[in-house]
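Note that one protein chain of the assembly has been removed; the remaining protein chains are unaltered in position.
On to chain A.
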Amino acid sequence: MEDSEAQCEQFFIFSPSLCTREGEEAQKIVYFYPASTELNLQVKCVGLAEAVVRFTADFSDQPVRCLTTLKSRQVFLQPEPGYWFVMRFSVPKIPLQQQAAAEAKEDAEYLAENVQDVVCHELLHQAYLMYRLFKGSIAMTLERGNVEILRQKCNHFFSRYLADPNHSCFSIYQSTLLEVYRGVTFLPLSKRAFLQVHCLVQRVQATFSRVRFACYLHSDQLVWTSLHPTDTRCVYAYLVHSLFPRHAEDDLRNLDKGIGSSGAFGRFITGPPNLDDPSQLGSVPRLFLTGPDGGSLAECHMLVYRSGRSSLCLFVDAGDPVTYEQYLALDRLLQPLMRHASDTVQTCSQQLSEASAASASAASGSGGGADSHIRFLYFNHMNSAQKSTVFVQPEGSKRPGVLAVKRDLMRLCADVHADHCRHGDLVDTETVAKTAGDAWLVAKKFDRRDFFALVTQFRPANLILVTEEVSRLCQAQFHSILFIE
């Protein structure tokens, strides 16, 4: 049952305004996946989607979000006026026994509850956000060019985006509530270590006036960002799921080599691979970032500098390309500073995690640590901070962890989340649920913070014991915030 999951069958972008005459409906299509689809079918799909959009608009001020059919789920998003993004997911099914199939007049049972609107919709939204991050908004493209360029850009971006397993868009298997939140994990640090990092960034930004934004990560966790919150989430996801894993092997090699040898610890991940060679400046991603006013997009080069486990991302105004001399100057500035900051952060975070591990095991007595029977997922909408223990990271692996709880529990989380969302932001709610598999879910929403505690293998289990256990966990994790249970 676990392996039958929803798949992204189709993804297309269209704009009704692109076709003015009958017979030229294909003009409406900006992008269509899979590209191998027959044009006629493409036009049909787009036509249906447009019909749904227009039809539903008569009944509600809210644009249509989702179309549910027996075999598929279709989600709609209009990120920019006139342009629609549509994604169609197949609904997983189990083949039925012949007799049952005959009774139901279907050859399979469709598991509609395995596809969750909120997750699907968020995947679509993220696809748009990532597109905007790398290619700029549609309006911007049209302003500077024409629809043809827009088509090229979409094709260029999405053909790779959908094929990238790291984006987990192609298969919904990894997509859970975590995908919906797409939160940022902040690295717990002492204020002293944090100030070191902050002052480093401050100095770099004051020295290199072309650096518009910066963010600092350590061990895939965020320490500092001056990006707009939305951009922070996208950039963080891109770095952690795509860019860093690609360089993970280099890092391992460098770590082995770096100790004791040349002492050149810092290097550019994006930018010149070798600073001794002025002819190779490497490739630098171009990103479109929200300006400080929250409105217009600014085009920036993203330079990523890595030292130890720390990475500093500098977003440099894309007016002129960064020259070799500038890379050298940056390297000279960053080399000692980053090394020092990286060491400080590493030491501090190690101390903190040891201390918290010690206090956690002291608090819970038994059952603490990684294989705990109680796992949680926390997300703060205000700063996109996310904490979770639902994934287990295999020792020494750089890959994203594996889910430590059953998928049906995660699905339940998403359902409860959708339910909580209906109450509005200002209503604090709490839900306790028990699954058929004797697992418990305690979900709380308080002041734009979501918290899910997943209790498995807890016996004897009753409501009181479970809530007690969860409130102990809350006290340990959230003592410094106002999180009323």
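Throughout what follows, a residue touches a chain if its C-beta (ideal position, glycine included) is under 8 Å from a C-beta of that chain, and two chains touch if they have at least 3 such contacts; residues count from 1.
Here is the rule we use: contacts and distances are computed from a predicted model.
The chain that is not shown carries the UniProt protein name "Mic1 domain-containing protein", picked from "Proteasome subunit beta", "Autophagy protein 5", "Mic1 domain-containing protein" or "Bardet-Biedl syndrome 10". Listed residues A:37, A:56 or A:202: the one in touch with the omitted chain is A:202. Contact with the undisplayed chain is limited, among A:44, A:246 or A:340, to A:340.
Contact with the undisplayed chain is limited, among A:57, A:149, A:163 or A:329, to A:329.
In the full complex, chain A makes contact with the omitted chain through residues 186, 189, 191-192, 194-196, 198-200, 202-203, 206-210, 224-229, 292-293, 323, 325-326, 328-329, 332-333, 336-337, 340-341, 380, 382-383, 385, 426-428, 446-449, 480-482, 484-485.
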